[in-house]
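Heads up, one of the protein chains got dropped from this complex, but the rest are sitting where they should.
Let's turn to chain A:
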Amino acid sequence: MSDLVVRAEGLRKRFGKTQALDGVDLAMRRGTVLGVLGPNGAGKTTAVRVLATLLRPDEGHAEVAGIDVLKEPQRVRRRIGLTGQYASVDEDLTGTQNLVLIGLLLDLTNKDARKRAAELLEWFDLAEAADRPAKTYSGGMRRRLDLAASLVGHPEVIFLDEPTTGLDPAKREDMWGVVRTQVTQGASVLLTTQYLDEADALADEIVVINKGRVIAHDTPEGLKRRVGGLTLKVRPADPARVPDALAVLDAVAAPGTNASADAAAGARPGAVSVPVSGDSALDEALPALRRAGIEVVDLGLHLPSLDEVFHALTRDQADSAAAKEAELV
């Protein structure tokens, strides 16, 4: 038995003039998290809808849990959980009623469906709100209920379409915890996101999609290597100490790079940035700064933004296309 729990080849889907999927291949190993990263309109949601049996592709082949999604969608549906981009809980129903309904539709007995609903509400910190209509819930509570709804049937494969969009940072971390727990219990999770830090925090592998095509499939580390990796940013309390900070941070720079004072247009001056090869640089930089007597007001490791990832990846593609052409000549 293959250890690929999601496998898609050559998925194409066109909506009117928009080619939403233009030959997408995906592969997710059992028991892992696959992050599908891309901007709005990249085709992430379309890909998830195809895999979750909601949409038939124009072309291509997809298997989930080893079952063909086009030929045997009902068997796939018994093995997946889906949380869509917009919380699709029923606002007039209470938390319990929402989850019991899902349980009954999954062929649990009435008793089991109630038990499972209570369990999940407890786990998602919604026990107190269990008997209130979902329209009285906050945005975060709705998201949690929506996520709980996708877990009612103990799915083998969980699809989460932008599960944290619009949530505050604390709630995002709660969600991340839920995803990690599911994986430790044997589920496989495919999640789409617009945030590189989210993919980095959760995913074993990352697929980057842009304009309906996969432009990279790599581990987070591999992806970071290709796009420039981590940056350590330090802001000395006294702007006059910037040159000293530069000297200190040069020592922790990734091979072949230097620290630089932030001079980018729009950036607030007085900060120093240095590309580093891992987060151990933080352990080295802190004592070094202290030894040099430089007081800092802000210090942190930053991943490249999604923009920078795309810029780097599309530059890669252009480069390799140019290289191929050169070879042909």
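Keep in mind that, in the parts below, a contact is a pair of C-beta atoms (placed from the backbone, for glycine too) under 8 Å apart; a residue touches a chain by one contact, two chains touch by 3 or more; residues count from 1.
To be clear about the criterion, contacts and distances are computed from a predicted model.
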Review point. From the names "Transport permease protein", "L-serine dehydratase", "Protein ImuB" or "Cytochrome bc1 complex cytochrome b subunit", which one matches the UniProt record for the unseen chain?
Key: "Transport permease protein"
Practice item. Write down which of A:Gly35, A:Gly84 or A:Pro220 is the residue touching the left-out chain. Key: A:Gly84
Study note, to complete from the structure: Missing-chain contact among A:Leu151, A:Ile215 or A:Ala259 belongs to A:Leu151
Practice item. Please pick, from A:Phe124, A:Tyr137 or A:Phe310, the residue that touches the omitted chain in the full complex. Key: A:Phe124
**Study point:** Interface with the unshown chain - residue positions in chain A
**Key:** 52-54, 74-75, 77-82, 84, 86, 88-90, 92-93, 97, 101-102, 104-107, 119-120, 122-125, 133, 149, 151, 153-154, 174, 177-178, 181-182, 185-186
